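Working notes, structure below.
In this view, the complex is presented without one of its protein chains, the others remaining in place.
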């Protein structure tokens, strides 16, 4: 039976646990037994950690279980296998909030990709501590919220932010050159669900003004890194990185210009990977099934 | 049961056939049922061609079947599933012949990688139409055969080549800048088992003197392509390609110098992928599970 | 005398001619004699063609000649040296027309870069054979002209295009995924002043549907090429090229998505290089002083 027509309903299973024999056969056998057609299957074993990771994307069109029933039945199976798992249906699409300060290049890049259908998610709100990008969001018909940061009132501003994120039922927060450091309170509310773009090849040049640091060190490449936000500044699990060549002729302004191209590409790749459920974390590292 | 120790005996299954439901579950279930521990599993569906491709690497240490018995039992299973398959044990290692003319950079690169343990194969013979590289092969203690090409006697030379390849029980022929065009007779004797390195980004600049062609066209990148040899010159399935940046300042000699670095990297990657049984062909294309 | 402050008025001299001794010394000596401060000087000799190329960027702040007088005096000097030359002041900035069909990614990229100050030029008009991008141009406050293409009336449409380009005193025409082939009449009106982006690594895959061609050939990299438009389709002098890695998993749609990122980068680099007067042509090739 050749599968020539695209499936209408798909799902993704992410699973993680101590490695043991038979994990692939047991899980794929269960899915097949209920009529799933496996479209993509990736797995990874970290032999040092003794950990097993799996991503299975499958068509549900001919399954004998609805999505909720499938999740309910997977629970005991995965418990038996001593594994954590998440199951994602093809809908509803994840809801994204994009946080930004004044620089617009990463934001507009995400808005364009969303409009072009590149992202399996909805940008439901853009928030900023400035008014700068409001007209842009209006062009794309995306709600905008300005949450100014006043010295001494950061706690209050973050309270408003958390209230807004909750009201919008946000699944992923994207820091698209947001120039504020989030407190532990916000980070803990969205564990491994905040993605940042840092404009250096981490762990080189964390913190402020990485392009200035790069020029001072005379490096021949500058980078950008997209990572999950944790309480340790610029030290969360890395999802994606890339670099671009620079020379002695490049000033800080040139690095900023070259960096803009790099930042938007690297951030967009990381967001896309997350939305397609291709990213698993363990320890301070990621497994990226691309 | 955490698999902390490296398996002693592994095998790779490559399979290919019309796509249908249950292929992953059936195959992995069969292997698991006989005690295999799956180390890596990759699959690919080409929805346009309706084709399914799979590579499974598994540990045999705790299997209840020896290698030959496993292959015998896979036969009927795969026939039922309407699939072609190949099964490769961890030994014996594939036997390689490297054919070369006068340029030594690709040959020495392969010899070095073999010595460093990067290649899962043995270079059992080096053949050339010149004597140039003989001392190099002696340093690496690899047998060398000189098969000079005399005008009008190509058929005879190829006869000697085929005899030698058969005597050495060669699994893969690597053309590491071999400046002769093989006749259909040789190509047919080693179908999809001859890998060539061509010094351009194919399909641009096939045939002779690609770097001269590149300079004439004023391209800003030059490439190298490793592909299977078929009867259509420089048109066999592509395994690996890469490019390097050039400028107006680069002469043909500069392109040759930059190209040497590229050629050896691209050829080595293709050979390595083949030796690890990561390359499947269909039509005039490859599926590369890297 | 250390030049710590940025010069207020700069100029660029591009010169080209048969190579001979003393060209650098004579030209830089002339400029220095009139008070110029040389900021950047690049030169190239093509020994095969016997050609010499030079780009000099210099500060005019302390010169004893105004821009027009300088150009008048350079004329006889260059005639003596048997060289062609062009002299460009820091103003007025070049005037660009961007031609586009329905795909917006290259256009918006150029509009963003113009707004960010990355381009030393003004986008004075956007023209299209469709209405699709009109709202976008309005957001950026750039005039938009719709010039629909009706079968049998191409000549008339191109007449309107030429009239519009002349009225806007356009210096450079950028084809940012404009899906029409310009006739010789338009090409001849803007010799080496029309830049196109083609979505392949030329000379591979010229003409229509290059991503489909790439998938059919099973290449492992896809490219984009920005080149001057000549009467030979997709064969004009190449300004800039780049590639991105693809695999057997990538469909035509994936190539189009990856290609969009590449196309906009490659086109933007080519336009930027032209605007900074870094591109010289000879034969069917370019010298790019970057």
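We just call them A, B and C in the order they show up, numbering each chain from 1.
FYI, a residue touches a chain if its C-beta (ideal position, glycine included) is under 8 Å from a C-beta of that chain, and two chains touch if they have at least 3 such contacts.
As the structure is a computational prediction, the values presented were derived from the model and not from experiment.
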> Which listed residue (A:134, A:160 or A:285) would be found touching the missing chain in the intact complex?
Replying inline: A:285
>> Considering the whole complex, not just the chains shown, which residues of chain C touch the missing one?
In response: 1-4, 6, 18-26, 28-29, 31-33, 35-43, 45, 47, 50, 62
>> Under the stated touch rule, tell me which residues of chain B contact the chain that is not displayed.
In response: 104-105, 108, 112, 116, 118, 135-136, 139, 257, 260-261, 265
> Contacts of chain A with the missing chain: which residues?
Replying inline: 44, 46-47, 201-205, 217-221, 223, 237-243, 247-249, 251, 283-288
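To be clear about the criterion, only the chains that are shown with their structure count from here on.
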>> Please tell me the distance, in whole Å, between the geometric centres of chain A and chain C computed from their C-alpha atoms.
In response: 37
>> Residues touching two or more other chains, restricted to chain C: which are they?
In response: none
